[in-house]
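Take a look at the following structure, please.
For this view, one protein chain was removed and the others were kept in their places.
The chains carry the letters A and B, assigned in the order they are written, with residues numbered from 1 in each.
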């Protein structure tokens, strides 16, 4: 389609301000990354770091930040461009114009095993070999890919997608617009065992899991239900693959957890928190709004709102960077100390 | 039910000693956590840390430790109570009076695919789309949830539960009373490759996995079989989600492994060992009875019975705490050292 038409679709407001390159108004066949650019595509530049690509890129159009210098470079090259305060978001919208992930047709595959008490909304898609047990409620437009198992009394909101081979345990409540990726397990029994002289005694896990709207849970990740009460993940929080959320955790809105993060029992995470890859948080810890834990951090103490922590046990990121710089010099420091010691004691 | 009846069911011995609050003998409708208490429920207090709740809790009855002070406080509030040396265990028993996890009915779903050579005990429950291959033997009361796959020659003991979408590989032996949670994979090929000038050469894994009685394996955890011999997890050991037990490991009785623990090949773990979240143990290491590895520890050396280790590489927990305290002061220590050095060398 024409560049102007594409911009009009993804950002009508921006389209009214299209100023440059539109003499040509090139045909755009797709999108490409600025580092692997393709002719006749749209790409984007987020900031100065990638600006040098403008001089030679074979793409036909660019999304640019509000930077007159970059814009005039693009104009000089004869490229069409549009300005956005969030170039990457606009680019994501452009990808979605050219590509939508595979969805099942809104029908029920004859091999699906659906309990007669289950309630299915309009335009629900149920794939082959899906198993839906008693008293499950699926909202309109829910898409359940093949071989998913849903235990009894689960409720799933409108437009949520469950990918293949995932398992949703009894009483789980999932909001609308969520995505549960392949192999994820939501609502299984929390890891609750009481130490006794005869060994570990199982505590039944009578609670359930709540995922609010727009939550995503990555492939093979697990969110456990607690002995009593709920495990909650609030709206628009996105969780990557192989993450473990233990029983009784309360996770706020708009958080991001990267791959292989682990939360022990009853952790409280605020809103807009970022946990980088392989972070671990011990039980009953509280993480304040907007806090960040760096990759591989092991959090043993509460983290205040806005704080950035690193290391095991996690400390202030700034302190960690300084202390680590000295750690790398410990061998020479040790030698220096011993030399001084000898010198002083021989005085 | 009446409080006295509940106590009688869960601990008849304790019931004979019920002494206080029984004028009222309140109706108990359920259980609740002392921090999220509900009226007309039973809760428990394990120690002094939670004692302040007694003054205002809306619950009707409490399980208390053997502490006359707490008991008289409860009596003063008009609460019914019972004493236990293991309050949390008794509370777990009370939960189980009011709640039992979902179980399939003891029947075989018509969509299950069961090889004619498989032997099924009495009252076995087989869910939809389960696949059971040749020469599998299931004991009485085994419950296999939907979409589980069992490879040939697997034996599973009485009353064991396999949750949805888990996979049990060839020749695995699982004891009685075990729980294999959703998505777990037991008995797959160990990661055995021989380095050669032409690249990695696959070593077939001809051994098998043994899980003894009462073992639990968490969601999406994996226990691999070895090239020769067995991988063994002994009775009553409980393993959380996303744990990896490599080929040839020997794990003792009554151990606990929290989420995302990883054991490399041929690790030997004694009895009553506790491995906290995200612990990793390198191959061929031996961990003595009753040892503890703290969260995120990386164990590169054998650990003696009863030892507590922390850090990467893991050292004595006490030493780690002291060394870490100094680590956090490394920047100032470095400055001090340089100042002293200048002072001395300028003398």
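Please note the rule applied: a contact is a pair of C-beta atoms (placed from the backbone, for glycine too) under 8 Å apart; a residue touches a chain by one contact, two chains touch by 3 or more.
Note that the structure is predicted; figures quoted are calculated from it, not measured.
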Chain not shown: contacting residue from A:29, A:106 or A:337: A:337
Contact residue for the chain not shown (choose from A:4, A:73, A:133 or A:165): A:165
Identified contact with the non-displayed chain, of B:145, B:244 or B:268: B:244
For chain B, residues in touch with the removed chain: 111, 113, 129, 131, 133, 147, 149, 151-152, 165-167, 169-170, 183, 185, 188-189, 191-194, 196, 199-206, 220, 222, 224, 227-229, 242, 244, 246, 260, 262, 264, 278, 280, 282, 298, 300, 312-313, 315, 319, 322-323, 325-327, 329, 333, 336-337, 340, 343-344
Touching residues on chain A - with respect to the absent chain: 31-33, 36, 86, 88-89, 91-92, 95-96, 98-102, 109, 111, 127-129, 145-147, 163-165, 179, 181-183, 214, 216, 218-220, 236, 238, 240-242, 253-254, 256, 258-260, 276-278, 295-296, 311-312, 324, 327-331, 333-334, 337, 340-341, 344
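One rule holds for everything that comes next: only the chains that are shown with their structure count from here on.
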Gap in Å, rounded to a whole number, between the CA centres of chain B and chain A: 28
